[in-house]
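Note that one protein chain is taken out, while the other chains of the complex remain in position.
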């Protein structure tokens, strides 16, 4: 699926919620930086990380929809 | 039945409740004076007038109980 | 009227319409006679059981202090009211009492009208509801503090529709009763 | 100490234990060294996200004004804290920074201790929880505002049971690190 | 010796008759309370009667216990402090409907939630009596009040439901007409530990009655007789027949540890 | 153009990230609300967001509507006045649990009773978050708070039950974990007229979490995932298995005329 | 109100308590309506928190307080002037406020209109303080004399949304008020805020905000203050009194002048807060003594002493027994003390 993951690092507070609940394990937390790292390959654009991010720092765009 | 009806006129405000709910019709209201008049004969000492008087102006004593 | 300031108190028991009476009297003066008047009354829970009173001050000048202190006229419809308030009446003031309920009054008062208002009301109108209006007629006649015309108009404006005629009659009766005693 | 009034601010991010650090420092002075000290901190929601600070004033005289105005010592564990607070430090004041996080500092300050507190804490103790205690050691050694003995006692009295030994070690390490730079 | 149980508990240094209007149901509720207290056999030194402000709240003035006439709506909060100070005292809280669930609604639901061991008696006349007849939260929809001249457009609270929903351990309703049941429920509540509520429906000839054409005290009581139905019968009543009728009886009677008992245990466990 | 619906409604003149702690559930609730508003297709000039005081009550600052940050516990009373003045405005009231049913409990039950057309969203973190963790009326028994260090000895309120008992026309509960259901319920409430309540359970790592050993945001959400059960399943659950679990879903969904509509009719009928 | 308002399309609601009443009139004002509430005694204490909210958010509204005697439940329906200083200082935190104190029923009518006007004009809650004596009295109002065409609309923004600052610092000190729903989506908060309406903790912004809040009142005293001078022209002595006590004072002055030849007059503040300090200072100059009769233990006395004690002697006359002050009491007190 064609998708785009937008991540606004300066809004992210590194809580780890996106990573914990990604159904595909497409997000891992960079321990040192305290920020998520997205694996575009694994991501299925379900949008759950966007929905649950308390800081609106992730946007998942499905390209096919546009 | 031996009984005694005590009535404290100065506490009575003449509301008519005692008379209205006496099961034996033993109480009538004196219209001019605005106070109840008790008919000892009819009274069965059920005590309801005492229970319902909002001004504690009636006491029914059953003599046999004393 | 010949007086600048006239202090009137109507007193009786709760339910005798003393407050409405005061309002009508004040309106007769202020609206219909075009002079000045104030009306006050006591409030609070105590007002419900004990004596009820209503005070009216009428003046052709400005009314400064709005409470009564030396009554020119006192109306008492019950003994309780008489006991409570009689001391506030000036020695040369006018006392109007319901002679059926009010017994003794201090002998110093000379201008007394004794009228059995409730009994008359019951007899003439078959209701005590108009006692206050008869009393207003009496006050009007006894004092001249408001004109008869103003009183009738004020009564008409305040009493429930349909009772205007009987109330005007009641007022007229009050006037007559006083004139008879004058 | 040679100074009557000594103003110290500990700053870092929320969760780095700046407040506890301030309390320990103040208690070291007031209880264990027997001189005077006050400790204040900022509260409010803002304190939770932004920079967190704690202020201690130590004096062998009476402490009158209890807020800092001219800092004698400033500890900064984050760049954000440094940015926010550095201007409050006197020109001849002592600046202690976490050299891993805090980059540039104004050149006018000459008395600077640069220590990578978090990294050292991680390396030596395998936790960053003791960063504040290492920093207290550093402040103690850099300024002499409290005695080493008082500091150890104050640390022991405040940290959770079972962690007293490791915290004393942390304090000693802080002292050592500064002495090496002196 | 006093002539009857009610006279026994009336204050000797107060002038009677009391201040309530002729035929006001409040007097009936007060005597029911006194008989219940007598039946429970409490030492009057160990009884406090706490009220808010309103006609109903004149009760404490007349009864020979430790009495407090507090501020409007806050009786339960005062009573909470008193109960904490005197865990063994029986603290009865009498309130009007406005007092209890109007301005005082928050204290009501929280005292219930906490299960404070307070014995609440709500004198419910469906109106603000003392201040001349403003609508209260229990004024039925459509009924009149000085602040609802066109008929009340608000839904009204069922105090018993509210008490039940928020945690009371005993909830019952009776009326000034059903005076024997009233006495029984109050007595029952006095014998329970925890937050108890007896809703005593009372007729108010002067304000509610005057505004809603039930002017005579007797008419008020007849209304109660005709419109209040025992819970058992009520439960069987088909929905369409319930209109205009109200259930009475005991609605809740459960056991739960009260706040102060829990607190005393906490003290016991942590005392130094 | 904004990147997504949430960003679309964020205030451009406010600095982000917001003030809430890292991982705080409040941010999730706010975005659910924004998506629901968007779905409902409201003109943002016709939307007001009114709050009390607390962490949750910081919401109005961030969203691009007509917003009011009122006093602690009083949001519903302010909103009531606003709604009377602007009957056509959608007035959303966001409150913390302390705000809504602690200090503000009386306004809550009365707004429900009156059926004021207000859309309530309670951010329930089971504690006073902003002031550092005092117990709230929803802190579960036994759990810790700064004012309940030995474990809370009070019973806690079920906000949905309270809303139901006092007259709300729509009542639902979801969590910051169950974010899709949350959005759905808020949307549903926006499309109803009358007093609606959505209780949004939110995890608070900083105070409730720290005191009750659920320090990590992720742990807070896992707790929600494990402990909240859809109503249908809950209803089938035997009593003994309910311990420690909570129902979520839609609890009330009824039709009743709201206060302002009734009032407008009253004006129509009596206008001179 | 509940009877009349619906007829005029107005709205009346009886809230669950006075806290809610105060909150709801603020909410209604934000929605663009003129709004008011009324209470007596305890209710006014409950309103204090939200009165402060109206002050800091600069939301116009009117609060009527018919004073009763005593603290707490006190003496319901008995007269007193116990809430004069509470009207000024009742809410926490330093703040300005306007309080108006009429002394006759027709004046209540006029001053209610003026109060609403001041409230809207300066975006500040106005307290209309009444005496029970007058609150429970009927008196003649010459409705013809009232200018019915007088109407005052609050100043609303005249710039597009994007350029609107809800708490701008303009020359008048009073920012325009955007009613909700008019397209200006802004934020209102009880926290100290900057010109954009958002909370601030920056000392210079706080200072600017707080100072403006005071300045908008201080700069407009000419418009806000009002008072009556009665027989003051040739007076050697002055009474300072407000509300119904001023009526007793006038009556007393009549007696003192007419029967005792004492040259005495009355200064009666109609606006009591802010206080008419400069008027007092001016009028006090040629007086021998100032008498301050009050139905309390001395409240208007305080600003009178503050501003005039270095000018002349000030004598309080206090009565707190639940009765009005009778003119004859004042007459004899004044005769004894000159």
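Each chain gets a letter, A, B, C, D, E, F and G, in the order it is written, and its residues are counted from 1.
The working rule: a residue touches a chain if its C-beta (ideal position, glycine included) is under 8 Å from a C-beta of that chain, and two chains touch if they have at least 3 such contacts.
Not measured: the values here are computed from a predicted model.
J.: Specify the residue from the set G:11, G:88 or G:140 that touches the hidden chain.
T.: Considering the complete complex, G:88 is the one touching the chain left out.
J.: Quick one: which of E:64, E:216 or E:253 touches the chain that's been left out?
T.: E:64
J.: Going by the contact rule already stated, which one of E:4, E:56 or E:106 would touch the omitted chain in the full complex?
T.: Going through E:4, E:56 or E:106 one by one, E:106 is the residue touching the chain not shown.
J.: Spell out, residue by residue, where the missing chain touches chain D.
T.: Where chain D meets the chain not shown: residues 23, 26, 30-31, 36-44, 63-67, 69.
J.: With the missing chain put back, which residues of chain E would touch it? List them for me.
T.: Counting only chain E, the missing chain is touched by 11, 13-14, 44-46, 48, 50, 53, 60-61, 64-71, 74, 77-86, 89, 106-107, 110, 263, 266-267, 270-272.
J.: Touching the hidden chain in the full complex, which residues of chain F are there? Just list them.
T.: On the side of chain F, residues 53, 69, 71-73, 102-103, 105, 134-135, 137, 146-150 touch the unshown chain.
Keep in mind that, in the parts below, only the chains that are shown with their structure count from here on.
J.: When every step has to jump to a touching chain, what is the lowest number of steps that links chain B to chain G?
T.: 2
J.: Any idea whether F-G or B-E has more C-beta pairs in contact?
T.: Pair with more contacting C-beta pairs, F-G versus B-E: F-G.
J.: Could you tell me the distance, in whole angstrom, between the mean C-alpha positions of chain A and chain B?
T.: 84
J.: Chain A to chain G: how many Å between their CA centres?
T.: 58
J.: Mind checking the centre-to-centre distance between chain E and chain G? Centres are C-alpha means, answer in whole Å.
T.: 40
J.: So which stretches of chain B touch two or more other chains?
T.: In chain B, 13 touch at least two other chains.
J.: Quick one: which residues in chain D touch 2 or more of the other chains?
T.: Residues 46, 49.
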